[in-house]
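Below is a structure I'd like to ask you about.
The complex is shown incomplete by one protein chain, all other protein chains being positioned as in the whole.
Right after this comes subunit A.
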């Protein structure tokens, strides 16, 4: 499917042509080969809608790939659950379904404690203001600069920043996975050299290898390349608040692991 086709579909001009496929799809049983074929076709044809919705939620502290993935999941659910006999067209059904999936992602997987919706939205607008202002100022903004830009009080900025500390954008499993394909280049090599001064480097090295590429890269850029969180955010393409959360989590994970594997020197209490 070409780019031109995608846009054509997204403008809705091809939309009606897909409607008969939904009728056929709804009548097939799940183990029919034609069922899988049609499902693929319907999902692929509507992908631009998922991508469009994902873009609407960008700059809110989640990576674009994550959002597209979540939106695509919403699209697949919409294709599977759509009932063509109800008299509504697929778009009217799919858009709210996909939006719901993305919102649920922010609400349920993003926040470790229950944070009121209003506060979540404030957190998200602060997050994107930080990137805008960082670009303009060439450095991280202060809470009063954020407040001035958004036209809210400093107390409200404080609440929003504080809420960010209750936000978790991915699970611990994701922290340990290698899904981010950010090339490390020579960063790893130089960190190894830097690590020579570190007494517990033999314990640290295997742990660094266990980290996800993105977490390891952020750790190296902050602690071995002396980049600021804002500079790292710009380089990696995520928000400063996200960098901050990932650093906090990575350090805490390293501490826990080091505690298990390199117990402190025995003290004289036994």
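Simple rule for what comes next: a residue touches a chain if its C-beta (ideal position, glycine included) is under 8 Å from a C-beta of that chain, and two chains touch if they have at least 3 such contacts; residues count from 1.
The working rule: contacts and distances are computed from a predicted model.
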Omitted chain (choose from "Serine/threonine-protein kinase RsbW", "Phosphate-binding protein", "ATP synthase subunit a" or "Polar amino acid transport system permease protein") - UniProt protein name: "Serine/threonine-protein kinase RsbW"
Residue of A:76, A:130 or A:238 touching the missing chain in the full complex: A:130
Absent-chain interface as seen on subunit A, which is shown: 130, 139-144, 146, 154, 157-158, 161-162, 165, 195, 197-201, 204, 222-223, 226, 228-230, 240-241, 244, 247-248, 251-252, 254-255, 258-259, 264-265, 267-269
